[in-house]
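The other protein chains are all here in position, but one chain of the complex has been omitted.
As written, the chains take the letters A, B, C and D, and residue 1 is the first residue of each chain.
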Amino acid sequence: MTPPIVHPTVNWLAISPEIALAAAGVFIVMLRSVLRRRPIVVPLCTVVAISGVVAAGAVQYRLWHLLRGHRAMTTIAGMVRVDPFGVFLGVVVLIATVMALLLSVAYLRREGLEAPEYFALILLSAAGMLVMTTANDLIVVFLALEVLSIPLYVLAAFDRRRLSSQEAGMKYFVLGAFSSAVFLYGVALTYGATGTTSLTGIARFLANTTLLDQGTLLGGIALLLVGLGFKVAAVPFHMWTPDVYQGSPTPVTSFMSAATKAAGFAALIRIFGVAFPLYRSDWRPAVWALAVLSLVVGNVAAVIQTDVKRILAYSSIGHAGFILIGFQANTSRGREAALLYLFVYAFMTIGAFAVITIAARRGDDHHSLDDYRGLALERPVVGGLLIFFVLAQAGVPFTGGFVAKLEVFSAAAQAHEYALLIIGVLASVVGAFYYLRIALTMLSARPDDAPEPGGLLRRVDPWSGIVLVACVALVVVVGVVPGTFVHWARDATFLL
Amino acid sequence: MIGAFTITSSYYLVLAAALFGIGAVGLLVRRNVLVMFMCVELMLNAVNLTFVAFAKALNDAAGQVLVFFTLVVAAAEVAVGLAIIVAIFRRRRAATADDLRSLEG
Amino acid sequence: MTVALFFIFGALTLGAALGVVLARNPVHSALFLVLTLVSVAVLFLLQDAQLVAAVQIIVYAGAIVVLFLFVIMLLGVDRPEQRTEPLRFQRPIALGLGAIVLAEILFLAGHRWATGAKTVHGVGLTGGHFGSNIERVARVLFTDFLWPFQITAVLLVIAVVGSVVLARRSGERPDPVPQDGGIP
Amino acid sequence: MTDFPILTAIIATPLIGAVVVALLPGRRPELVRAVGYAFSVATLGLACWLLADFSTKKVFFQFVENRPWLPSIGSRYIVGVDGISLFMILATALLIPIGLLASQRYPTQRPKAFTAWFLLLEFSLMGIFLSLDLIVFFLFWEILLVPMYFLIQGWGHGRRQYAATKFFIYTAAGSSLMLASTLILGFIHQSQTGVLSFDYRVLAAWSWHGLSSTTEVLLFFGFLAAFAIKVPLVPLHTWLPDVHTEAPTAGSVVLAGVILKMGAYGLLRFSLELFPHASVDLAPLLLTLGVIGILYGAIVAAMQKNLKRIIAYSSVAHMGFVIVGVFSLTVIGLDGAVFTMLSHPLTTGALFLLVGMLYERRHTYEIAEYGGIWRSAPLLTALFLGAMFAGIGLPGFSGFIGEFLSLAGTFVSRRPWAVAGVVGVIFAAVYMLWAFQRTFMGKPTGINLKLPDVNLREVMVVAPLLALSLFLGLYPKLAIERVEPSLKRTIVNLELKTHFREKRPKGYAPTKLPDGVTASQSIQLGRGAP
Partner (left out) sequence: MNARDVLGLVGIVALLPLIGAAFLMAFGRRLGSPRAGWVATGLMALAFAWSVVQLAALLSLPPDARSHVSIIFTWLPADQLHVNIGFLADPLSITWCLLVTGVGTLIHLYAIGYMRDDPNTGRFFAYFNLFAASMLILVLASSYLLTFLGWEGVGLCSYLLIAFWYERSTAALGGKKAFIYNRVGDIGFLIAMFLLIAQFGTLDYGATGHAALHASGGITTAIALLLFLGCTGKSAQIPLFPWLPDAMEGPTPVSALIHAATMVTAGVFLICRAHPFFDASHSAMTVVAWIGAITALVAGTMAVLQPDIKRVLAYSTISQLGYMFLALGTGAYAAAVFFVLMHAFYKACLFLGAGSVIHGNGENQDMRVMGALRRFMPYTAGAMVVAWLAIAGAPPFDGFWAKDGVLEAAYVRHDFGIWAVGIVAAVMTALYMTRLILLTFFGNARWGTSDAPAVAAVSGGSDDDDVVASEDVEAELGYEPDYLPTVVYGEPPRTPRLHGHEPHESPMLMVLPIVTLAVLSIVGGIIDIPLRGGTHLDAWLEPVFRGAPITESFAGAAALSATALAFGAVGILVAFLFYRRGLPSPADDPLQERLGVVGDVIGHGYYYDEAISKAVDGPVRGFATFLDRDVDQRVIDGAVNGTGHLVRRAAEGLRHAQDGLVRRYAIGIALGAAALLLFFLAYAGR
């Protein structure tokens, strides 16, 4: 009687990056349980983790070449949509992941936190992010949100010796749960308003139907914006950011700042670009307000901060504002700008956090500006790199930061968002102030009785070295010859 | 008389919205982290009720399927959240949210 | 009948939810939570969601709340909470915001909430030859929602790993540096 | 030989130099210095070659190079030189080696980083003056802040952190508005013509009829924000004294010598061509600000107790002459403006160098600490006298030619402003002579009795500047005949684009282009022309 259940076809290639990461994560957990506490387990897990990321990256590379030129793969009942947009941000996520892993190696050893679960959680979180980048259904977005967030709650609280770490985990968790409940309610309202949770389904429905009662849908859109705004740390959903960035172990912070933002914006851009393009005149002003608030609050609040990690946290709020400018434009140029920004930002922020990871003394607790006083004088290379990264974040020319900001601003100019453009450029000036403050502190002489900056730092471990070199190289190359990268970002802007 | 008065899905949806509101307010006003988690559960339940009501209204089984995902997420969140509380509690004998404010500014 | 049930259990749901929020003792809150969940399960039943109602009681009331109670007992935090709110304006703002959000949702939704297309996934709650509620749900879950279903597996792995990592005794390894000064 | 990308070479040489210096071992300061000199002198050589190859006949840009840079927004690496930029290039190329030479003994710490930043400074300045693409121009404009910031921060005096930050933020604030205006301009152009380009020549050929007058004025102010701060125009000048006071000597020399000119250069090159109507309509405002700058700078300079602050305020006054000259909107006035831009680096550069030498001896800029230096350091005094009178604008020195032409041009078009500006000529004498009197005259006491006089190196640092100033004061034709075709083109374009010619005073002869150049070519700024 009943028709048989027809399972959806699965395009394994399309989901293999996620599978690679998740499999590596699960494999690590298995290794942990099999090998128990043997010394080999941590290096082995590191290798497995990195191999997983590399494998995922290889698949992404293949997918990129397959899909470039406005092609997309839809699979598993339309829940997964692999397109250049998703692949691009997936690559950003993977880059952030591998760099965070590399940074973690020496960090965990120094802090005595070596545990295979750490790698597993990062991989699983990254898997969630990859799911997010290719999600074509609100419920997938929601689940991906949880998959990427829950490991982050744990990772934030991973340093059991520091109460601040646990506090960060706690705060992140409470607020994350709250915001994901709000997001889920948004999903529910949208479902009710359109009868589906599929992004393309919503778009199709809205294109064919004129809603007389738009209330449920608009409420849903608003609440979706809240949930994703929380993830990308847009004001006023940003307040967790400084505390969590400061309290979390620094490599985790770097992972969070780069990868979570990429994933969050992937969902934001895809949901609003694919599902609600017809409602752009409704949500664009709202995003405009979020962008302005993020720009102003992020950059202004950072001015008087005294903790370097906190400054960078506020700056990441400001950066969210800049990316929101590109998103708000809702044009191909705007998306291109946002994508390029996320790409560059990953290197700039991970580079900065890499230096902080290296320079922090054991305990990962000394990040006040006073602890960094004289760093650039006494360790010119390490200190100089941090100066370089903060200047890049400030948007100094010949760095990727400048090109990214330029692209974002041009998107605003093209979209005739002049007020946003001017607020953006002025915010970047305010931003320059606190970036310079970091630079200034590191360049001013340390009082004789103060402890040596950089603490135990004698030699940069090779893994962190690789990360630093890669970040510097990419930021400079994007800044000087941006053509190729902009081209990639442009290829990735295609959504439907 | 009663027969003329039917309960449409809107009633359930309003009820769910109210429940969501109670959960949200509870999260804001309670200091005990465990109770805050319970409030999150209230909110998630409100969403579940919404899903089910919409499933009914739209005659769509998918709405009920979504509840399962919510359930799983709720379970996972509670597991991790309670673990965090336990971990913190081992360090400090305090379970109110207001006690954790070493990170500020 | 359904009207009466709705109002009884609707009121019970809201009342119990208020109980969760208002009870000073977390144990009481947890018990009120059970009551809420059960009431919601009844409301599920009223909406042709038999499977969901069952799962609601089994998983939520059976597992999650027990977990809550377990932790409350483990940590011994069943002391009643202070009534006074130390944060200025927290309560009025919270209540105000709650009221505003509620009003906004209700107003936004207006008369018709469910404006969406009917039976998009091809399987309705009634009609068609899809069998019982369980079958219908399963049909959708394992076809259209296969991918999310798989993701939940990862989510549960994460929950396990995460809880284990966090709840592991920190005494496993001696702390190499002195602990934080604590919070004043 | 014509294919040699000389402009790129001029931009790249200092950059390569900076990189090479950065890679040298820090323990060998003499090697670092030698490499620094080598690269800066090589740049100077290239600049001189450029001067020699520069044709006085051509009206448009010469040695143009055009390569793609950022295709997504149509920005290209376009460099070219005309009369306006030629001498800015030369001034930069000259001041950099002199700055390096002046810094040989002092500041002493970290010569390697100092040299590298200094060469980077040169790199950015060359880029600014040669770029014809607005985005690339902005790129160089903004990167300049970085080396300057680090030079002030690392080798400045007392409140250097405050000064460095103030410099960076203040000027970045202005230039951010310029960036916004640039982008808006480019995208309005795109929306009208479908072509996305930031080639200044393309935009200049379009903007005069493509923009509504309100938009044009607003965009003009956007650019003005950046330029006015750099110039600096009163009341946007207060960063300058602070920065000068704290900056190391070489930094001050380049700051006063070239960086201030960036603003005037921008007005001349970009504002007049891109926003002709706004330039004409707002000329009275700018003239007023310029005159206020002349008078205000001079009066406030007279009240300063710190030598560097005096010279800083004097720069405000001198740049007022430049602004007045530019917005006289006459060829003579523009001649004067450009000539002042060329002359001011020489005279003020010399003054800053000499004050720096005093600082090396006494470690203070406070006038009250000095007195009667003439007796112990007659040669230093003689050089200072020369530089001072060159700065005051004594005929025979280059400063006079610039001020004279600026004011003469202004007088031709707008008399009251010129008359008010002339009064500044008195004030210049007042504050400089007063400072000179208090520093060098009178009876020396204490340590001032035994100050060592300048040595050969120090003479070598200052003398070329004074000699050049004297030479240009007596033979300004060298510069003017190279500059004037470009300025004529600017004015002709202004007259063609606006109905400005009708507003000229009676008897003002319309400016003529050289033979063989058509009006349309002129408006196109020679793009596509041979």
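Here is the rule we use: contacts are C-beta pairs under 8 Å (C-beta built on N, C-alpha and C of every residue); 3 or more make two chains touch, one makes a residue touch a chain.
What you see is a predicted model, and the numbers here were worked out from it, not measured in a lab.
Student: Determine which of the presented chains are touched by the chain that is not presented, and list them.
Tutor: The chain that is not shown touches these displayed chains: A, B, C, D.
Student: Using the definition of touch stated at the top, determine which of A:13, A:289, A:466 or A:481 touches the missing chain.
Tutor: Once the missing chain is taken into account, the touching residue is A:289.
Student: Decide which residue listed in A:243, A:336 or A:491 touches the omitted chain of the complex.
Tutor: A:243
Student: In the complete assembly, which of C:41, C:75, C:108 or C:158 touches the absent chain?
Tutor: If we include the chain that is not displayed, C:108 is the one touching it.
Student: Taking the full complex into account, find the residue in D:286, D:300 or D:461 that is in contact with the omitted chain.
Tutor: Once the missing chain is taken into account, the touching residue is D:300.
Student: Where does subunit C touch the missing chain, residue by residue?
Tutor: Per the touch rule, subunit C residues meeting the hidden chain are 87, 90, 93-94, 97-98, 100-101, 104-105, 107-108.
Student: Provide the residue numbers of subunit B that touch the chain removed from this figure.
Tutor: 24, 27-29, 31, 97-98, 100-105
Student: Where does subunit A touch the missing chain, residue by residue?
Tutor: 170-171, 174-175, 178-179, 182, 214-215, 218-219, 221-223, 225-226, 229-230, 235-240, 242-243, 279, 281-283, 285-286, 289, 297, 300-305, 430, 433
Everything that follows uses one rule, which is that only the chains that are shown with their structure count from here on.
Student: List the centre-to-centre spacing of subunit C and subunit D in whole Å, with centres computed as mean CA coordinates.
Tutor: Chain centres of subunit C and subunit D, defined by C-alpha means, are spaced 68 Å apart.
Student: Show the residues in subunit C shared as contacts by 2 or more other chains, in ascending order.
Tutor: 105, 109, 111-114, 116-121, 130, 139, 144-145, 148, 152, 155, 158-159, 162, 164-166, 170, 180, 182-183
Student: Would you pick out the residues of subunit A that each touch at least 2 other chains?
Tutor: Residue numbers touching two or more other chains: 139, 143, 146, 150, 153-154, 157, 160, 163-164, 169, 189, 191-192, 195-196.
Student: Can you list the residues on subunit A that touch subunit C in the complex?
Tutor: Contacts found on subunit A: 1-3, 5-8, 15, 22, 25-26, 29, 76-80, 112, 115, 117-118, 120-121, 124, 127-128, 131, 137, 139-140, 143-144, 146-147, 150-151, 153-154, 157-158, 160-164, 169, 189, 191-196, 201, 205, 209, 211-219, 362-363, 365.
Student: For subunit C, which residues are in contact with subunit A within the complex?
Tutor: 104-105, 107-121, 129-131, 135, 138-139, 142-148, 151-152, 154-155, 157-159, 161-162, 164-166, 170, 173, 175-177, 179-180, 182-183
Student: Can you tell me which positions in subunit D touch subunit A when the two form their complex?
Tutor: 68-73, 135, 138-140, 142-143, 145-146, 149-150, 153-154, 161, 164-165, 168-169, 172-173, 176-177, 179-180, 183-184, 186-187, 190-191
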